[in-house]
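Yeah, one chain of the complex is gone here, protein chain that is, but the others are all in their spots.
This part shows subunit A:
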Amino acid sequence: MSNRLKRLFAQKPKGLLSVYFTAGFPNLNDTETIILELEKNGVDLLEIGMPFSDPLADGPTIQASSTVALKNGMTIPKLFEQLQDIRQKTQIPLVLMGYLNPVMQYGVERFCQKAAEVGVDGIILPDLPLQQYVEEYKELFEKYNLSKIFLITPQTPEARIREIDSLSNGFIYMVSSASTTGKTVGLAEQSQAYFQRVSEMKLQNPGVIGFGIHDKDTFEAACTHASGAIIGSAFVKALHREGSLPENIKSFIQSIKN
């Protein structure tokens, strides 16, 4: 596991706030501002979305932000260029999240190497299956000391959760309910039972809950069952509001934390 992720979960095993945003949205060169403002407002961990034309696991909000980001000219090389000096400015753990095809075209090894070089700590590729990861890519991720973060859902069988836990080295992304991103139905009772079930499994990796976390209540509810929670669509929506980027980020994060 990367030291930054390890340190974070050691120092703050509970109540950790993680935020997702789409790189290149609302404007191409907002990446650094968003990272630094989120950190300044007390966010613990960041997922930087690499936009894809066909984001299958995402709902309308992240689809729309991805479309805008691509129109703005966001690409993987561009993102690495923007992150080149980020470690001189912040030590907040950074995780890149995206779909496999753009990473494949960039070259998986080149991608890992570059990610490590700019100081990225972990990678989430929801459509890279476990088996393919083990057979083709695990060594690369380990060589570059990148944490590979997998998703589990309420439907994931226990044996598979154990397998995922044994292959993970950062945290486990617990998808709150069977859904694409951005559904704001709240955390259903079934979800609570699932969180409970996973918590009782005493996994070696900490769990962070995501999908559907959109306000203070859902954040706090999620935090009672896991090390922390991830807010994505609700944050991306907040960036749409009138006002400057720093203002929007500050007021949104305060609405979650206070």
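In the analysis below, contacts are C-beta pairs under 8 Å (C-beta built on N, C-alpha and C of every residue); 3 or more make two chains touch, one makes a residue touch a chain; residues count from 1.
To be clear about the criterion, contacts and distances are computed from a predicted model.
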### Listed names "Cytochrome bd ubiquinol oxidase subunit I", "PmbA protein", "ABC transporter permease" or "Tryptophan synthase beta chain", with the criterion being the UniProt name of the chain not displayed
"Tryptophan synthase beta chain"
### Query
Which listed residue, A:Leu151, A:Leu167 or A:Leu245, touches the chain dropped from view?
A:Leu151
### Task
Decide which residue listed in A:Pro13, A:Gly42 or A:Pro129 touches the omitted chain of the complex.
A:Pro129
### Task
Just name the one of A:Tyr20, A:Phe52, A:Phe195 or A:Phe252 that touches the chain not displayed here.
A:Phe52
#### Entry: Hidden partner chain, touching residue among A:Thr31, A:Gln63 or A:Ser233
A:Gln63
### Message
Using the document's definition of touch, tell me which of A:Asn29, A:Gln91, A:Gln105 or A:Asn145 contacts the absent chain.
### Response
A:Gln105
### Message
Counting contacts across the full complex, list the positions on subunit A that touch the omitted chain.
### Response
52-54, 56-57, 59, 63, 67, 70, 75-76, 99-106, 126-129, 131-132, 150-153, 155-157, 160, 175, 178-180, 183
